[in-house]
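Missing here is one protein chain; the remaining ones are kept as they sit in the complex.
Entry: chain A
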Amino acid sequence: MRANFIFSEVWIGLRRNLTMTVAVIVTVAIGMALLGVGLMINSQISTMKDFWSDKVEVSVFLCKKNDPFPACKGSGGVNAQEQAALSQQIKAMPQVESVSFEDSAHAYEVFKTTNSGNTVLLSAIRAEDMPESFRVKLKDPDTYTAVIEQLKGAPGVSNVVNQKEILEKFFALLESLRWAALVVAIILVFAATLLIGNTVRLSAYNRRRETGIMRLVGASNIYIQLPFVMEGVIAGLIGGVMSGVLLMVSKVFLFDKVQVYLANTVLTWETVTKVILITLIFGVVICILASFVTLRRYLRV
């Protein structure tokens, strides 16, 4: 096998139908980038789920004086007796792992750190405005419904909030984003396959003289087909590298920006590299397959 012979043939082939080659590269790049974004969102969802799964709590907010919540109407705020009873009731539940009490001052501290940028909001809210709450940690975060059922409407409780429910809405949003990216990626991969097929067909037609002679003098099939397949592979590789760049850009300018709001769930470069590798290999494999399938139809050997 003479490498320089193959490569000169490949180069001639790529140059002869440059426009098609560019089309292939762009389609592969965008398709693979979207596939990569899908994979990155996917890994993001799982790291976030891991991160949150042992942190989600059920917050049982207690009534304050003149609390606007309907459950607190006319109660004039929770009293010490009710609070102690609640604490007893929560601790007695079989699903509960631990429970802690968060007073107004502590709630205000947390509020201050999470909204440190928003001075207007901070100046408008005082420590006394923050509701007191029991923070209930469950043994299994999925068993929250029974806990909420029992605590909602108990005397002195203004509202029961399950963080998991909020997170799940957010995860659902991420998951639909992921599916959208994957569906568009599949469509583009399909388009890329057709484009590669077309490029190879054109290429085979352009070089029919050479391939005819190659067949005649007994060149082996692989020798005849390899230049065409390599054309596909090189276009796929360039497209893959471009998609890698797009993925790195999306990590820095998209994922890292969003992460600011989702503490501790950083998309690592390690994951990005893995995703880029996967998309690169996938792109090249698609190109090889598409080339081979078309060659079988348009290049008689």
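One rule holds for everything that comes next: a residue touches a chain if its C-beta (ideal position, glycine included) is under 8 Å from a C-beta of that chain, and two chains touch if they have at least 3 such contacts; residues count from 1.
To be clear about the criterion, contacts and distances are computed from a predicted model.
Selecting from "Cell division ATP-binding protein FtsE", "Methionine biosynthesis protein MetW", "NADH-quinone oxidoreductase subunit M" or "Ferredoxin", the unshown chain of this assembly corresponds to "Cell division ATP-binding protein FtsE" (UniProt protein name).
Across A:Pro68, A:Gly117, A:Gly153 or A:Gly218, the single residue that touches the chain missing here is A:Gly218.
In the complete complex, the residue from A:Arg15, A:Lys169 or A:Arg209 that touches the missing chain is A:Arg209. Against the chain not shown here, chain A presents residues 1-2, 5, 209-210, 212-221, 223-224, 301.
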